[in-house]
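A single protein chain has been omitted; all remaining protein chains appear in their positions.
Coming up: chain A.
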Amino acid sequence: MGSSFWLPQPITDLAKSVDSLFYIITWVAVVIFLLVEILLVTFVIRYRRKHPKQEGPAIHGNHRLEIIWTAIPALILVVIAVISFPLVNKIQTPPKDSMEIQVTGRMWSWEFRYPNGVTTYNELRLPVGKDLLFRITSSDVIHSFWLPEWRIKQDAVPGRETQIWARIDKPGTYEVKCAEYCGTNHSQMLAKVITMNDSEFDAWMNEQKKKAESQGVNGQQLVQTLGCLSCHSTDGSQSVGPTWKGLFGSKVTLQDGSTVTADEAYLKESIVQPGAKVVQGYSNIMTPAQLNDQQVKAILDYLKSLN
């Protein structure tokens, strides 16, 4: 998956354009860097005080030089800015009729919703050769949707929709990283991206549709895909949220000191409306899951199975 110490292989046209700009800046930077460092080292070696009384010449400045080293860097920087404008425009303007993917960040997983309503978590499959438009938002704090090989990054901001488009031509596997610090599991907020040929993609999508219809049957699968397990353990170990081991039917102490029994009603409320009753020692950071009744039931069944 690319090199570990330089830009990863650019895989879209857009990424290649970004890299061209990157290399232009790099050439300029290398030249200026060498100029400054060579002058510095030369002066350090060449102009040394040879005897204690020695003084330098009383030169106070030079207008011509002053103008030269103001104008040249200014010119170079203006050129860099100007050649980046068309690229900014390209990034800004998604092609018409793109396939739109709704991306939602949440602590600490990524949700992807396709135009036909199919939803996946932490796994994004995309067809090659199609224009794609990501519409990005967040359901809690700020995250940032970053695909390094694609050179695209946009923050996922609650209450706001950011956009970025891409088009990829080869099948491959990549990783979405969260680039904006978002709390305990920020560094684990990763999603897999798999780009596939049209026919494979269609086959996969059909399978997903079928699964979606029958979904709710498997609670264990649901909690995995929903990302619940990034905060809840099933083996009794400490984590960001209370463990599920032995939870069903147990006595739970709430923040205000009262206790409740973890029956079905309580557990359901805690899933769809987590802020209603917060367990003592934990904070109210869980985002409500949007589930149908069948799915809730499946999860409840799974929770019971952990006793």
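What we mean here is this: a residue touches a chain if its C-beta (ideal position, glycine included) is under 8 Å from a C-beta of that chain, and two chains touch if they have at least 3 such contacts; residues count from 1.
Basically, contacts and distances are computed from a predicted model.
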Per UniProt record, name of the chain withheld from view ["Glycosyltransferase family 2 protein", "Sodium/solute symporter family protein", "Cytochrome c oxidase subunit 1" or "Gfo/Idh/MocA family oxidoreductase"]: "Cytochrome c oxidase subunit 1"
Selected from A:40, A:203 or A:276 as touching the chain missing from the view: A:40
Selected from A:103, A:152, A:247 or A:299 as touching the chain missing from the view: A:152
Absent-chain interface as seen on chain A, which is shown: 1-8, 17-18, 21-22, 25, 28-29, 32-33, 36-37, 39-40, 43-44, 47-50, 54-62, 65-66, 69-70, 73-74, 77-78, 80-81, 84-85, 87-89, 91-92, 140-142, 144, 146, 148, 151-155, 157-160, 162, 177-188, 283-285
